[in-house]
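Note that this complex is displayed minus one protein chain, with the remaining chains in position.
Our next item is subunit A:
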Amino acid sequence: MTLPKYQKVIFYLLLTVSAVVIFAPAVIAFSMSFMPNQDIMSGRIIPTTFTLDNYVAVFDRFPLFNFLLNSLIVSVVIMIGQLVLSSLAAYAFVFLEFKGRDILFFVFIATMMVPFEASIIPNFQTIRDMGWINTYTGLTLPFFAMAFGTFLLRQSFKQIPKELKEASEIAGIGDLKFYLTVVLPMAKTSLVTLGVYGFLTSWNMYLWPLLATTDDTTRTVQIGLRQLQSQEQLNEWGVIMAGAIIVVLPTLILLFLGQKKLQKGLAEGALK
């Protein structure tokens, strides 16, 4: 596509302005994390003196490392759980024929319209009654079943020609083996996409860990971050920002690594 020069200039100007507006909080947080407290209080954006004290402080005063580990465990477990359950469900919706399959799928999809907040109270009661408060089970289990993941993988599985399934049937290959050796490798892109998506969503989760944990043993990093702020009498913004930057890091790394696959995977179901 070729644009006239003046249009190009306007486009890029608008893009730059929006990029600056959107990115500003992150940039300011990043620069604040390197500032001593005086600089922050005087409202500077560019630090006069560069210091790493905030980073040292955040690891010193809080069990941040513990929080990070908890977050990692919770996110990975949720990711794996979602991948396994979603792909199995999607397999059933695509390759197994049973009465009412399509209706069941639409009911399944309809649950996407129920926001998580609406089911949070019954979920909490279940977890509490099972005695799973402050456990990884309680933190992860409610997120395993995922309508969106099933939908995404169903779209991707549908691209696999039906003849492949029929050829395996004739060769005597069962459903489980077909699922493991043909379907999963062929839908790799979508699985990676869903994995990254699931990991990021659970990493950024706030409300549920807040409810399902009462002490620091299984608390995730997002709750820890919140504690940074409230437990201090005088808010040390530099320390908080340093914590936030550390928390954001894994997300960024994952995004940079998986960006190409993520785009490819998300677009896969959209077209055709």
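Observations on the model:
The rule is short, and it goes like this: contacts are C-beta pairs under 8 Å (C-beta built on N, C-alpha and C of every residue); 3 or more make two chains touch, one makes a residue touch a chain; residues count from 1.
FYI, contacts and distances are computed from a predicted model.
The protein name that UniProt records for the chain not on display, among "NADH-quinone oxidoreductase subunit J", "ABC transporter ATP-binding protein", "Response regulator receiver domain-containing protein" or "Menaquinol:cytochrome c reductase cytochrome b subunit", is "ABC transporter ATP-binding protein".
For subunit A, the list of residues touching the undisplayed chain reads 161, 163-164, 166-174, 177, 182, 185-186.
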